[in-house]
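Shown here: the complex without one of its protein chains, the others still in place.
This part shows chain A:
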Amino acid sequence: MRRYGPAVLLLLTGAAILRISLFSELYLRYVQAGLRPYLVVSGFLLVLLAVAAAVGGRPEREPHAEQGQHAEHGEHTGRDQQREHGEHGEHSEHDEHGDDQHGGHHSPRVAWLLTLPALALLLFPPPALGSYSAEREAAQRAAQGIGHFPALPAGNPVALTLAEFSSRAIYDSGRSLWGRTVRLTGFVTRDADGTWYVTRLLVACCAADATTSEVEIRNADADAPPADTWVTVTGTWHPKGRLGTDEAWPPVLDTTGVRRIAQPANPYENR
């Protein structure tokens, strides 16, 4: 393990990265879409490095051995093994203190932490963030001023992201949503009093910076689906409150249709 430690670690990390970015779209649960090419390149680079580490192995014997010691090794070949052993003991002691200035050819001990996310990604990829995270954070509304928004694209119903719908509902002085049927996609979150929302998390770079946008669903003929169910809803905007005020928040949709769907490949909306 000592000999192949770095190779194993690099291979695990590279394989985990490739598994989520090249062989599936799981990376979308963790980072935004634009990072994919970089992930694929990094994955290949790590696998290459692992191969180099396994093949190249141990180019010099002991990196910190002085020339004189090398000579000694030669003379006492019988005790060589024992000596090597002693030196390895020293190594691990140093590594334990995070002080691995000698450790050219076996991995620093802290590097084994990499197995944690790598194995998690390979064996049981953590799920996308859902209603738990959405409910913990008060839904954010993008800070912007009231203004005239560009016209909505044609189409009936017109598919919008929750973020787009929310900012048009709250800040558009041109009222471009007026009279249009829209289609929104997200997962279900519910209040204690029975109100339910279609919710989506917004990710700018990685899941650590997720923020929430939500739209309240009214007049749906069916009962609210259980939390975390993915749905597509169609309906029309239900204006309330004055533009740009807290009363206008969260925006409301008079809903005519609710359809359950599978979780989309990209569970988040990108900014």
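In the analysis below, contacts are C-beta pairs under 8 Å (C-beta built on N, C-alpha and C of every residue); 3 or more make two chains touch, one makes a residue touch a chain; residues count from 1.
The rule we apply is simple: contacts and distances are computed from a predicted model.
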Choices "Cation:proton antiporter", "PadR family transcriptional regulator", "Monosaccharide ABC transporter ATP-binding protein (CUT2 family)" or "Permease" - which one is the UniProt name of the chain not shown: "Permease"
Given A:Pro117, A:Pro157, A:Pro239 or A:Gly257, the one touching the chain that is not displayed: A:Pro117
For chain A, residues in touch with the removed chain: 6, 9-10, 13, 17, 20, 27, 29-31, 35, 38-39, 41-42, 45-46, 49, 52-53, 56, 59-60, 63, 98-105, 107-114, 116-117, 120-121, 125-130, 132-133, 136-138, 140-143, 204-209, 211, 271
